[in-house]
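What you see is the complex with one protein chain gone and the rest in place.
So that you can tell them apart, the chains are marked A and B in the order they are listed, and the count of residues begins at 1 in each.
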Amino acid sequence: MSKKVLMVGNVAIAEGAVLAGCQAYFGYPITPQNEILEHLSKRLPELGRVFLQTESELAAISMVIGAGATGVRAMTSTSSPGFSLQQEGISYMAGAQIPGVIVNVMRGGPGLGNIGGAQGDYFQAVKGGGHGDYRIINLAPASVQEMMDLTMLAFELADKYRNPTFILVDGFLGQAMEPVIIRDAVTKFPAKPWAITGAKGRPKNLLDSFEMNPVNYPSRVKKLLDKYEIIRRNEVRFEGLLLEDAEIVVVAYGSASRSAMSAVKLARTDGIKAGLLRPITLFPFPEKALRELSLRIQAFLVAELSGGQMIEDVRLAVGLDCEVDLVNRYAGVPLPAEEILESLRGIALKQRKN
Amino acid sequence: MDKVIYTKPEAMEDRFTHYCPGCGHSTITRLIAEALDTLKIQEKAVCVSSIGCSVSSYYYFKCDGLEAAHGRAPAVATAIKRCRPELYPFTIQGDGDLAAIGTAETVHASARGENIVLFFVNNAIYGMTGGQMAPTTLVGMNSTSTPGGRKTDTAGYPIRVCEMLATLDGPAYITRVSLHNPANVRKAKKAIETAFRVQMAGLGLSLVEILSPCPISWKLEPTNALKFIEETMIKQYPLGDFKVIDGVKALIEGVNPCSPK
Partner (left out) sequence: MLAEIVISGSGGQGVLVIGRLIAEAGFLEGQEVVWSPSYSAEKRGGTVSCMVTISTEKVGSLMITRPTIGIAMNHAAAIKLEPALKKDGWLLVNQAENGYQPARKDIHFLTVSANQLALELGSESTANIVALGALLSIHPVVSLDGVIKAMAQLFGSKILEMNKQALIKGSKSVKTKDEKI
């Protein structure tokens, strides 16, 4: 029988990595994700795996490159300022098609910002962040259980598509404690004939993003772009709550979606037909699901912990005929359910007047 | 029957390099390939290239290769070695890569005593980008970003990497060699081989700094470029060993000959 325990979100990520067969972790301390680094500093060496506290986030992501290139499952975790530093290596990983998992437990920004939870790195994580033409699979857990489950999925998808994969989560979830069912450890891993294992009995393997011949380069990038299209088609994940008869749809991810869930339920007791669409993957974004909803629902409310970032994707998906409002908090401050409820009441009132 | 006494090393690919005529990189490529042959480790070696003229240096070896971002090769090599200890990762890095943008990675891989090899190609200039000042550009030396020569009041002083790293407890073997004449090329070859042997024996980090000519960016005839190393560069960057731990001494003196793992 599966074991169920109370666990801090960050530790659930660390344990998820262990269960997924993560052989190597490289990280640099930064709040609010230190529990991941601390937990793995004990856990991985116990299992005979690699843990290394690095000199910087730059080194950490470069080590993920080195480890991932050898074919083992590798991870780093950081928070927003460190995530900025890692964009360099992430772009290289995408270009060289080296799998790996990067966890960003987001905090308030820009700059040093503060250590409260936030979702201000949405653009950076979902749209690129580093240089060049690439996309990253973004998984956005909304509970401690999902922090474990999606971390495990991140390793699987990273290997499947030979692509870096992000866990994008806010500091509030990172620090929260909830019951978690401990999953079974992964025992089967895909073969990686492309990996750096020593050129014995086979032609040498090279992993790089560089192309000296300008004639060859476009076809090389095209292969990447084609891969992202397959990911768009196959990997969209989201969860709906009370959408069937909804007249207003809240769109939210991470801890904001938890507040939204409370708000939607409270709104229903008020007689407001609210529903929730929670993207689990931010890239690929559930744009089709939103577009379909927009055919019968004209009011959307985006709840997020940023100045308004995901709202741009929601607007793109639902089109100009729909009203898309924003209820948000930023700068490391949580978004209370009551505020989302107030916004829902305002929209419902406007709908009744029309 | 004729006897072949000189040929392309086995571990070296049969292709043209992108290096300019008279560049030291070609020589270094050959010396590394010779060492891979001598030690029979081509099947376990991994070339971690850097950014600069050493970019895609893995094209020229018949071993696995991996690209590192600018300055990060020591971190990449660290992870390779930690995850697959049976492999022999080595980096080839220029002065800008190793001693400017990658200073942190160089210092910390050294401080941790990672069991890897760093080949540091010091030509005192940014070759690939067209001849700008490097961290090792000599005082007064011309570059495209130090018009009238490097001035210390605005551009500071060149960095002596070997001397700096030798103060750390981590590294096993730190040495500086040069390519300015055949005798020194032979010493360089020896140092490169020793560095690999240090890794094979599990003794820790080796850094071999190689003073290397860049006739194009120095705007000198190739022979004059060699003369520049001999007469000017060596004064700033004296040749010799800067750190040789006891285990490495024994290795060099053949007291404890290493056997490949």
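Side notes on the structure shown:
Just so it is clear, a contact is a pair of C-beta atoms (placed from the backbone, for glycine too) under 8 Å apart; a residue touches a chain by one contact, two chains touch by 3 or more.
Small disclaimer: the values here were computed from a predicted structure and weren't measured.
The chain we do not see here touches A in the full complex.
When the omitted chain is restored, the residue from A:Phe172, A:Phe300 or A:Tyr330 that touches it is A:Phe172. Among A:Gly21, A:Gly71, A:Gly89 or A:Gly117, the one in contact with the hidden chain is A:Gly117.
The omitted chain makes contact with just one of the residues A:Gln23, A:Ser259 or A:Thr281: A:Ser259. Only one of A:Leu6, A:Val215 or A:Leu320 touches the chain withheld from this view, namely A:Leu6.
Touch with the hidden chain on the side of chain A covers residues 6, 116-117, 172-173, 175-179, 255, 258-263, 265, 332-338.
Throughout what follows, only the chains that are shown with their structure count from here on.
For chain A in complex with chain B, the touching residues are 23-24, 26, 50, 52, 54-56, 58-60, 62-67, 69-70, 72, 74, 88-89, 92, 96, 196-201, 204-210, 212.
Interface residues of chain B, counted against chain A in their complex, comprise 18, 42-46, 48-49, 55-56, 58-59, 61-69, 72, 75-80, 82-84, 86-87, 89, 104-105, 107-108.
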